[in-house]
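Of the protein chains in this complex, all but one are displayed in their positions.
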Amino acid sequence: MKALIINGPNLNYLGKRKPEIYGNRSLEELNEYINSYYKKDTLEFFQSNHEGSIIDKIQEASLKYEGIVINAGAFTHYSYAIRDAIEACEIPIVEVHLSNVAARERFRSISVISEVCQGTVAGFGMESYILGIRGLKSLIVD
Amino acid sequence: MKALIINGPNLNYLGKRKPEIYGNRSLEELNEYINSYYKKDTLEFFQSNHEGSIIDKIQEASLKYEGIVINAGAFTHYSYAIRDAIEACEIPIVEVHLSNVAARERFRSISVISEVCQGTVAGFGMESYILGIRGLKSLIVD
Amino acid sequence: MKALIINGPNLNYLGKRKPEIYGNRSLEELNEYINSYYKKDTLEFFQSNHEGSIIDKIQEASLKYEGIVINAGAFTHYSYAIRDAIEACEIPIVEVHLSNVAARERFRSISVISEVCQGTVAGFGMESYILGIRGLKSLIVD
Amino acid sequence: MKALIINGPNLNYLGKRKPEIYGNRSLEELNEYINSYYKKDTLEFFQSNHEGSIIDKIQEASLKYEGIVINAGAFTHYSYAIRDAIEACEIPIVEVHLSNVAARERFRSISVISEVCQGTVAGFGMESYILGIRGLKSLIVD
Amino acid sequence: MKALIINGPNLNYLGKRKPEIYGNRSLEELNEYINSYYKKDTLEFFQSNHEGSIIDKIQEASLKYEGIVINAGAFTHYSYAIRDAIEACEIPIVEVHLSNVAARERFRSISVISEVCQGTVAGFGMESYILGIRGLKSLIVD
Amino acid sequence: MKALIINGPNLNYLGKRKPEIYGNRSLEELNEYINSYYKKDTLEFFQSNHEGSIIDKIQEASLKYEGIVINAGAFTHYSYAIRDAIEACEIPIVEVHLSNVAARERFRSISVISEVCQGTVAGFGMESYILGIRGLKSLIVD
Amino acid sequence: MKALIINGPNLNYLGKRKPEIYGNRSLEELNEYINSYYKKDTLEFFQSNHEGSIIDKIQEASLKYEGIVINAGAFTHYSYAIRDAIEACEIPIVEVHLSNVAARERFRSISVISEVCQGTVAGFGMESYILGIRGLKSLIVD
Amino acid sequence: MKALIINGPNLNYLGKRKPEIYGNRSLEELNEYINSYYKKDTLEFFQSNHEGSIIDKIQEASLKYEGIVINAGAFTHYSYAIRDAIEACEIPIVEVHLSNVAARERFRSISVISEVCQGTVAGFGMESYILGIRGLKSLIVD
Amino acid sequence: MKALIINGPNLNYLGKRKPEIYGNRSLEELNEYINSYYKKDTLEFFQSNHEGSIIDKIQEASLKYEGIVINAGAFTHYSYAIRDAIEACEIPIVEVHLSNVAARERFRSISVISEVCQGTVAGFGMESYILGIRGLKSLIVD
Amino acid sequence: MKALIINGPNLNYLGKRKPEIYGNRSLEELNEYINSYYKKDTLEFFQSNHEGSIIDKIQEASLKYEGIVINAGAFTHYSYAIRDAIEACEIPIVEVHLSNVAARERFRSISVISEVCQGTVAGFGMESYILGIRGLKSLIVD
Amino acid sequence: MKALIINGPNLNYLGKRKPEIYGNRSLEELNEYINSYYKKDTLEFFQSNHEGSIIDKIQEASLKYEGIVINAGAFTHYSYAIRDAIEACEIPIVEVHLSNVAARERFRSISVISEVCQGTVAGFGMESYILGIRGLKSLIVD
Partner (left out) sequence: MKALIINGPNLNYLGKRKPEIYGNRSLEELNEYINSYYKKDTLEFFQSNHEGSIIDKIQEASLKYEGIVINAGAFTHYSYAIRDAIEACEIPIVEVHLSNVAARERFRSISVISEVCQGTVAGFGMESYILGIRGLKSLIVD
């Protein structure tokens, strides 16, 4: 399996932003941690603060990957454009969140992309990505 | 690790109800499938259509288990009593759903228990439980 | 035709509660009145104040009956668990109400079960059950 | 008993419109079917696409009939003028619907006339009218 | 001054409908009472249960009258078509109501025509029309 | 008849505030205009920017007057305390407004006092008071 | 192609009502302008202020025309009865508006008929009809 | 006076759940504390996590007790079935809460039972019960 | 203990206003009744129809009293200024109501001050004050 | 006339995404089809998944083009920044949609840009662009 | 420039109320601090807990001052009467707040006066007044 891990806005700031919620490891450390579970070149990592770049990436993904794990950051709550990109994508996509979004600010309890993702994992910190990748795998195998 | 798997109302009907959404394996088959991943007596399974019985079970659980994985079925959407039981419970609790609830009827997109669970997994069919237990484990180890 | 008549919470209090709305005959008298229209053993009657017991009963019903007539009492307005049980049930189910619920308190004008029942009858007092059974019959024959 | 059966907008189109919901018999066939249950001249049938004509008819009805069965079609959802006519009418009025309106578009789940009708029957196809007339009869006898 | 008095749906039923709210005089008696205050041919009276007929009448009115007093009955609460007719009309229009609509059912507290009328009088029974005509006069003189 | 005319906040600013809406005559000129229609000492005038003073005045009024005409200004939209004073008052009270409040800002379309006043007159400028007093008279005579 | 052009309430008032929004040509001039683009007898024009008459006309249309262009005027915003007539109609129907309804009063931004029309054209004045007919043609040809 | 004290879901967990809000005495200690104020057998105590059991208990209560003090726990916020049981009960019922529910989560600020209880006491910890019983007594004496 | 009893708008009208809800004893009689339970000079009584005066009084209170019992009348539902005064006050404050506000008009079910008071007592008539003072005492002692 | 055709996010995916809604021709084919109607260099085509790039393009457009036809894709529903760019633009702008957005997901029925565009065309597939350009032309000529 | 500084309810309590939000300097100290920036008699200070007194003051201000800086305290959120006074006032008015009201309770995020003030400054503690006065000055000079 080859999969793409997409991280949205401000996730490049991991470790610096609200460590009590997001933990204090950086995005690089997160990526390394995730990567350590898989064979080389199984996963590719992409992060952007630009909604359009994330859409571009999702569109290209179906040719190169068998699935996507996405933490869309704050775009989760309003980017219908990313939602449309996900819906149009032919490979399965899993939504992950580091924190338990339901237990935070009210606007974070609405996800406009859940409806078009295959599954969701939230609240397990870095482990959310590991679980998301495993879930993605089970969806591809099905 | 010893964990309790709670299934709420109508999950005893699995395999008979909406197989296109919930799959066609029965609850017994689901439990066996989950159990096959773990050592004997690691997991205990409980199902009830009675809100009060689920609350009773959650209250007793903290003495016997290290964590709970709960699929509260339709109680997810309105049982503030189960929510209070979860909130009062001293062991970590993970919410799971077989289907991607966000992509179904509107009332299913509101969970009154997410806020007091540690994490959520939804949309991976039977695999949701496996991911939920793994996530629970990572929370206990932390 | 064999049918099950389910009465929800507080309907065992019939005749004592708000007689200007619900009439002053007891549930036993209501059951006898309904029964007098049919051959012996055509109908079975069940009443409970427990949501879980009503769900249990609906789940068992499809093996023994050809249809159900349900007055879910106040559960009508919030029990998504009973709704799921009805939706999963393979035999037709008709919703009945003694009073014209639309003309009473605001919360009574919302039924979370109507959407998954085949038909609804409300406002004719005890006669609502007679009409509901007749309607159920026509659905089974169809 | 002499009763008036009122059918609102687009019910003259019965059999042509959405047969999977409304069946494929025409309004004339529906009327004949209903009439076959009763003695000659017991029932009168009236259909109109004009809100004002339905109000006129309801106003005249109390002198000639003992009750009304009305399927107000889409007027059900917004015609407060028909509601006022029903409320002012001295004979009992029963609301009927061919389909289970609660299971269709959202706007159909709101009836502005239920509150002032004596009872409601919905979801039994043509049988809804038979049940409605029987229910009306029981209200008149009471 | 020549003025047109328009009465909407169910006002032809005056005296028969809810006399504790609307009084027990008929529309004819109301018209005579109002007329007795003015010179012959000052006022013309029009009543209809048909929304379209009221619109037709409003459109024709600007050639024959200097102003209109309208009690639109239940159309008050939803007829944007009458609203448009009033807004397009070049002569002043005054809205009147027999009862104090704010103290009745919730839906009666919304008027979609007030915004395009010049003034409103409500709650004085038959006297509302006398006050409305006097107010209309003052608007014409201004 | 002896009546009290109450004017609420900012009506002492009449003639200076938004003359295109409220006209350019002062409150004194308005009072004189109104007074010129009646015998000496028929009317008493009271204005205050203080909610509490208006409540005090309404409480005292039932001993000295037969009725009240009130333009509560902006208090119309939120003063439940004035509403309670009006509701407790044993003499009839009529609500008046200079402008057509329904055609202005959204918050002005809600009156918390209409429900407990006997009648309402709005949109006729100074004439609203004349009509309000006449309406009050008809209520007292009734 | 033979098509029916339906104009709803107050459109017979064109040229007289709000010329800054609707232009100052009359409905007759609008019809002539549209007609000049097509061969004789291609188009038929119908206008009514009566909701029921518009429903009658839509019902008859499928036998005589290949498509309908409708400007339902204010009925656009609340006539679920016209909506049902459109939905039941077997020929394609295009919704047009002279003005850009989205830029006017709030209630005009809701159309209860758009959902059941094939396409919508708004904001081009008289040209909206020309575009609507052309669009209709492309739908028929498809 | 003989009174029944009903405690709803999770109140058997008192002392263990959120001690900063609910205090750290157990339900048994609470009951003893309350009991110490009254003669033996004046009060009976009942706790259940089962909605249906609470309804059963309320129904039986009117024969044995002169009044009820109820802390319905989370059922306060959605159990219309308990509400109906309270409304049908012929003896006075007082609602009590340990904490000031208005100052906590939003869902706790809505009580569906207050409307049918005679009075409410909230925010005084264990003392709420003492005040509630005293208030109940005053209602019975009245 | 020295405590201040504050009564808000229209409570000086007690005995005259809606005796079926508020009883028919005057505020003076209420105060005497309350006072009879305590030693001389334990309680001071203050009533005002002026929001500002109540705020002034609350601000001064913390120097002279150990606690406040307040029935803010209609200010309960909108006076955020009184709320701020209560929140800033260093002594405990208990909210009381004569009637069961939850069972009356909709606007009365919202209290903007409950959140910042320590406790609430409602529905026991004059006894509400006695219970409120007792509750206040228990809070001070704690 | 020189015009700019702007296509928003995911429209570069045309032909691949939901062909039952959007047809199966690619964006290039769509552009060629549109271009075939006009003289060379009349139209310029621009597509981007980046909100900022679309804003940049709109700002530059007024110097080079006489008008814009825009299908803003999912940005239609939330990009107030594009709305501001359109509002600030001195040349007319027409909004087009391939599908009938009103008949799809709820969030698609809200357009934040309609209010500041001159006109809208939706539901005619590729023909929507042809109609939009023709409409734009009529606006420029006016 | 001569300006009036108005402080609303509970601001006389500054230094005592929530020092973590409002700082611990008193209103007198605040006034002195502000005054130290300006020539003698440039500024006048007014504080009241009475809505009516603030309205009186605003009305008188236009004769004596060139502008007003107002911190309306909790009146900010509901006093439409103060809003009307501000709107009627001929001199510019600037709204200031010590704290960042958007980051506090929900009800504080709504200001009914912002719409009629010229500008707003919030969140800078005492410095908010200095900035507000400077802003006011720039508006007067313009």
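Points worth noting:
Here the chain labels run A, B, C, D, E, F, G, H, I, J and K in written order, and each chain numbers its own residues starting at 1.
Keep this in mind: a contact is a pair of C-beta atoms (placed from the backbone, for glycine too) under 8 Å apart; a residue touches a chain by one contact, two chains touch by 3 or more.
On a predicted model such as this, the values are computed, not experimentally measured, just so you know.
The chain not shown here makes contact, within the complete complex, with A, J, K.
Here one chain is not drawn; of J:50, J:108 or J:137, the residue touching it is J:50. Mapped onto chain J, contacts with the missing chain fall at residues 50-53, 55-56, 59, 78-81, 83-85, 87-88, 112.
Even with one chain removed from view, chain K keeps its contact list with that chain: residues 94, 100, 102-103, 111, 114-125, 127-128, 131, 134-135, 138-139, 142. Interface with the hidden chain, as seen from chain A, comprises residues 8-10, 12-13, 16-18, 48-53, 73-75, 77-78, 107.
To be clear about the criterion, only the chains that are shown with their structure count from here on.
Touch-path distance (fewest steps) from chain C to chain E is 2. Taking the definition of touch as given, a chain qualifies here only if it contacts chain B and chain C alike; those chains are H.
Where chain G touches chain J, the two copies mostly use the same residue numbers: shared numbers make up over half of all numbers in play. The residues of chain G that reach two or more other chains are 50-53, 78, listed in rising order. A complete list of chain pairs in contact reads A-B, A-J, B-C, B-H, C-D, C-H, D-E, D-G, E-F, E-G, F-I, F-K, G-J, H-I, I-K.
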